[in-house]
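Report on the following structure.
Left out: one protein chain. Kept in place: all the others.
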Amino acid sequence: MTTATTAQDSHHRSKATTELQHAAIRFAGDSGDGMQLAGTQFTNTSAVFGNDVSTLPDFPAEIRAPAGTLAGVSGFQINFSSHPIHTPGDQVDALIAMNPAALRTNIKDLIDGGILIVNTDEFTATNLKLAKFDQNPLESGELKPYRVYKVPITKHTLEAVVPAGLGSKESARCRNFYALGLVFWLFDRPLDTTLNWIHSKFGKVPAVAEANTLALKAGYNFGETAELFPVRYKVNRARLAPGRYRNLTGNQALAIGLITAARKAGKALFYGSYPITPASDILHELSANKNFDVRTFQAEDEIAAICATIGAAYAGAISVTGTSGPGVALKQEAIGLAVMTELPLVIVNVQRGGPSTGLPTKTEQADLWQAILGRNGECPVPVIAAQSPADCFHAAIEAVRIAVRFMTPVILLTDGYLANGSEPWRIMASGEIAPIEVRHAQEAADFQPYRRDELGARPWAIPGTPGLEHRIGGLEKQDVTGNVNYEPENHQRMVNLRAEKVANVATQIPEQEVFGDESGELLLVSWGGTYGSVRTACERMREAGHSVSHMHLRWLNPMPGNVEQLLRRFRRVLVCELNMGQLQFMLQGRFCIPCVGLHKVQGRPFIVGEIVSRIEELLGGR
Amino acid sequence: MTTATTAQDSHHRSKATTELQHAAIRFAGDSGDGMQLAGTQFTNTSAVFGNDVSTLPDFPAEIRAPAGTLAGVSGFQINFSSHPIHTPGDQVDALIAMNPAALRTNIKDLIDGGILIVNTDEFTATNLKLAKFDQNPLESGELKPYRVYKVPITKHTLEAVVPAGLGSKESARCRNFYALGLVFWLFDRPLDTTLNWIHSKFGKVPAVAEANTLALKAGYNFGETAELFPVRYKVNRARLAPGRYRNLTGNQALAIGLITAARKAGKALFYGSYPITPASDILHELSANKNFDVRTFQAEDEIAAICATIGAAYAGAISVTGTSGPGVALKQEAIGLAVMTELPLVIVNVQRGGPSTGLPTKTEQADLWQAILGRNGECPVPVIAAQSPADCFHAAIEAVRIAVRFMTPVILLTDGYLANGSEPWRIMASGEIAPIEVRHAQEAADFQPYRRDELGARPWAIPGTPGLEHRIGGLEKQDVTGNVNYEPENHQRMVNLRAEKVANVATQIPEQEVFGDESGELLLVSWGGTYGSVRTACERMREAGHSVSHMHLRWLNPMPGNVEQLLRRFRRVLVCELNMGQLQFMLQGRFCIPCVGLHKVQGRPFIVGEIVSRIEELLGGR
Amino acid sequence: MSQVKTLTVKDFKSDQEVRWCPGCGDYAILNQMQKVFAELGLSRENTVFVSGIGCSSRFPYYMSTYGVHGIHGRAPAIATGVKIANPGLNVWVITGDGDGLSIGGNHLLHTIRRNVNLKIILFNNRIYGLTKGQYSPTSEFGKKTKSTPFGSIDYPMHPISVAIGAEVTFVARCVDVDVKYQQYVLKRAAEHQGTAFVEIYQDCNVYNHEAFDYASDRQVRDDHVLYLEHGKPMIFGKERNKGIRLNGTHPEVVELGSGITADDLLIHDERAPEPTLAYLLSRMRHPEFPEPMGVYRAIQLPTYENLLVDQIAAVSQKLGPRSLDDLFNEGDTWVVD
Partner (left out) sequence: MSQVKTLTVKDFKSDQEVRWCPGCGDYAILNQMQKVFAELGLSRENTVFVSGIGCSSRFPYYMSTYGVHGIHGRAPAIATGVKIANPGLNVWVITGDGDGLSIGGNHLLHTIRRNVNLKIILFNNRIYGLTKGQYSPTSEFGKKTKSTPFGSIDYPMHPISVAIGAEVTFVARCVDVDVKYQQYVLKRAAEHQGTAFVEIYQDCNVYNHEAFDYASDRQVRDDHVLYLEHGKPMIFGKERNKGIRLNGTHPEVVELGSGITADDLLIHDERAPEPTLAYLLSRMRHPEFPEPMGVYRAIQLPTYENLLVDQIAAVSQKLGPRSLDDLFNEGDTWVVD
């Protein structure tokens, strides 16, 4: 709520309305409190209303922890604004804490003077103890810095939903809708998007639909009538590019992108996967869209998943396998096979906190080395990273396009933050997306499975084509013929040819762009899901008059041809990553340009402030 | 046979003997011809005689190709000398070609004027065709550059072994011994080592023992009596350090090293493995030594092998798993678990040609990135590489020592060349090897599984110890307690602690040494099995008066603390590797020191000449 | 494995907060395990619980014994290493239907055939719990889950049949809520020397609630399960009026009375050297048949780790005491002086 102007909104009868450029709020409660749902509804309403939005869900570890515990807290943050934004916000302007545990784990992210709504009914002795409060914070005075609103949300909800006639457990479950209604009121949002959703979701269980509706409205009306809130807030529509929008999580966008790519190639989509957090939703999303000739295969493990994907690629499908870091570890041997057999497939890695099982529900960018350097032998693979939830759509299409054009596996990196976070996507017309040209070899005369085209790609000859019968495999291939070959010079030649082919991808991707000046004091470099926070930091510094530019790398391997030249135009280079310096190491390894790094491995995205501080430190240290 | 002085050897009655400083010879024939055996016998004899020796076996692909084909050729090269040598030699001074295919594939490595012994009996029309000779090379004149000795080896052998009374197939099989006998004569070697071997190997089948003995002697006597050879050669004893010696292949040395390490730790040795070329011999060797409380476990796959190894480490054994590159790919997820659980184990990678199945029987060094950078998450592991066959013994002990001291998995890299190549090892007294101190936690009071010592190692508390019951796993651990923990700051702290621990290994390894001057024009950098050829090239250049030094890295992660400083003392740095520049990239990535590279990916070791040429090019290009 | 001071149930509880969903069947199994450990007088320090990944695989954290929470599917392999390194330990494997049968199927199979002395407890909830509700290898054909919104087209696999395919030496089944019987089965497993494989029907309260109601609901279960008793005819039913008769190599359900008596029924023989009877029982499935509970098979065969230890002893005996120096000096050697 940085810049606020006060105004009176006419169509509401009471209370002052303060207009804000943006606001970040967070719903936090127990895993059983339905916070993800409340957050999603708030997001959709805001998006439909016309704000730019960016979200950050924060799940607890996979299993539901006992109710009321710190481990069981689930949060959902929404940043919504009247101008374009790239991040869910560093801190929040309003926090809804449904129990003491949620209060404890989230309060540090609320700005001083921020709004804190608490469900007083849950501040029982037991819950306070579970949250490790010695004293009730509502009474201890420790919440003084905030504007605290104590609401008996559970009680109000139970009262409100009586007409629906549900049992008390089911009635209490509606409390997230009550809280949502209250927050809707506070930020002057319409209820209809959520009402429609309730109707379509619970239409078949009228009592539940009614109860949720009643709770939602009760919360809204409480805001309207209670004397609690002196003011309400309004965040106007953003000036987004005209068009129809929808809100997409990264995993949704990725799934839709894959379907689009396959349709654009005129082929079936094969998706072989083994469930793993945070990638599973891609499988779920695709499984629900079988009517687009999507063939999902839930394999017995990650190795089977990629091997089936290789088989499907050989047989001519657009073939994709998706997983997270530990799954990629298991797939590396088979990725080597795909490199040797030169088959087109995409390997999606939705990165999570590592090493090992690590922090499965948290985000991280520490699988870059694994993607580019992590295989046995000289085994180059193109690697692309998506930069925002909606960008997963485009990145997926691009990955498929390159895979098919170059006859190569392509690794597509996203992360837990992108996968579960969401942002508005301007819905494209399918016609805006270029077709993906697939040329299957047809001509038997003089067919050679490893004869290359001008970019180094071999032909894609698929079973069923008479006269093109050929055998491929993981042993070194003879140049041109593809027969097994152990000759020293041939091996060297093939290693070189495979490397050149991947290097040639650089000729088919856009030149690297720089945001801000093309030369100067400091270049920020980022990749993947940190795009938004780094861009925002750059914008802020530039607004403050500093010579700071931003280079966001989309293709990590190969990099666009002009990257080195751009890096050399800046006095200093700061590489910002959610790892301990993997891209930095690789830039130095390739270009011998000393860089500095901003590293964070905490299972969380950067907050803009962290980046700004680091920049200031560097600029100050001139 | 570069430098030769002529002398007369008194105890032989006939023919002139030329004294040489060293000679390289190669036995080459069909896979069925027993060339590996002949080569090994020549090696052992030369070693026992007192030469320094270095060998290079060259196997065909795993399956036996049909007799007489080019794919079926098997070779064994021995370099033996009267001064210390580091490589099997670039070219050979004498070639024994048992059939046309062996001639075709090996002749290019024979020096001009070199000795070529051919088994004329195999130069049949069929065999010539299989070897793709249009004309019989023995008649075409194409062998003019060489001193060709045509010997009907098969026929002579059959005649010689008649008294043993074997069938004709079995009789013919003795022809490698005939050839060996002839070469023994030519290089003035005693027969007793081989005779002893025949006796101990075939003692139970007297007819075979007799036949082989007869063949061996017949070959020797043919040299003595035939008018074919105008001169014989002699390579005097080398001035090796005094002591008892034996010849060891890398895999043998590694196995013995592991047994030694376990004994020195006073513990059982657990070795979990799944067979794979070229690592299988380690498993074989260890399985034959169960009496040293060696517990070998041939697992169902590489994943089971390393997981069992992790279990064994948890339970308190010295625990090792061995494989090659594709197997390491499969083990990476579990290596991550070992990093997170901080258990001591050693992962041996006998590198082979890649990517994918690649060239399974050939050597390469292209798994360095995989070892250091190839896992999901921030997942540091110490990495050491052996530098010669016998050095595998020492490297194995060192790897175990560091694993146990730091409670960490350690990757030990060797390669196909080291694994199968051999060199004399000065047999140590077991007392020369320092004990490996193992401290198992005992004290229950205030026990914390993740409390660290001054080097960052956590305690090794093993099941069976009352009061130390604790649970570990792959989820992020809380500092000190080791409980599951998802807190952001804790995760960052643990990532840092794990990195620091591995960095601390540098405090326990020797400072980096440089061969030659400590500063100058050019520094050669190498690692692993290329030690010998790079060192030899350096020696040659230095002898020729050039300012060239050599830095051989034994620990690749972490590197000794003084590496950067040393690198900066040279005007240029040339990194020589059997890959496309993996170490070079890493040196640049860490130190931003631009290096140049000499790369070779041909399934073969460097030849010294290649390195010398590259150095000359660089020095010339000043 | 027993010790002087006998421990109580509480002694087997670790200090970690148990974190399964309220109502999860895993709680019951944890409680029974702790009870059985106390009752059998087992020790904490000589016990290791090893698991993979899944809800069920958090189990080791809640036992006050040694424990390894491994990686997905690999618990049997880790446990095998523990056992080989120290055959004296009491090693239990906890796994799920996804962990043990999907990604980990092969390790399970090989551990079983090697007869490593491990107790393997498979929590079968017919779903992937931890990853929030995809179908598993034991999910029913046609099942709708997150990854099969239109119904699964995979035929399920049956853990006991698979284990018998690998010729397991001990195999049994029970249901999470039938706590007394579960204790009996766990004790039998604990006492077995060799791989003991136990399938427990476990309710996933959140993603597959009541999947096993037919076998756990007191109202109906007696008609849907058959309690196996060694040497006894196979009788079942609330009224104990039904039985299993053999027809060639096929079982059939018969009503007792009107000419059919217990003598006509199949007699259970858990010690049959041939596993065919056990296989036949594993094919009896709801709703066509009552599902057998209890011990299908329990035979004695030398365990892997005993064979290993014996071999090492025999080899050491045969080769005599050899020092490292003997090892170093093996083969052809020569002296340079």
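First chain written, first letter: the chains are A, B and C, and each begins at residue 1.
Heads up, the rule we're going with is that a contact is a pair of C-beta atoms (placed from the backbone, for glycine too) under 8 Å apart; a residue touches a chain by one contact, two chains touch by 3 or more.
These figures come from a predicted structure and were not determined experimentally.
Judged over the whole assembly, touch between the missing chain and the shown ones holds for A, B, C. In the complete complex, the hidden chain is touched by one of C:Ala163, C:Cys204, C:Leu228 or C:Ile244, namely C:Ala163.
Within the whole complex, the absent chain has one touching residue among C:Cys55, C:Ile94 or C:Leu109, and that is C:Leu109. Residue C:Leu308 is the one among C:Val177, C:Ala196 or C:Leu308 that touches the chain not shown.
Only one of A:Glu469, A:Glu489 or A:Glu518 touches the chain withheld from this view, namely A:Glu469. Within the entire complex, the positions of chain B that touch the omitted partner chain are 61-67, 69, 71, 274-277, 280, 283-284, 287-288, 290, 296, 298, 300-302, 326, 356-357. Against the chain not displayed here, chain A makes contact via residues 44, 47-50, 193, 197, 237-238, 240-247, 256, 259-260, 263, 268, 270, 272, 289-295, 297, 299-301, 303-305, 307-317, 319, 333-334, 336-337, 341, 426-430, 462-475, 483-484.
Residues of chain C that touch the chain left out of view are 102-106, 109-110, 113-115, 137, 150-151, 153-158, 161-167, 246, 248-250, 272, 274-277, 279-280, 283, 301, 304, 307-308, 311, 314-315.
Here is the rule we use: only the chains that are shown with their structure count from here on.
As a whole-number value, the distance joining the C-alpha centres of chain B and chain C reads 45 Å. Taken residue by residue, chain A touches two or more other chains at 61, 71, 326, 356-357, whereas all remaining positions touch fewer.
Touching of two or more other chains is recorded for residues 53, 71 of chain C.
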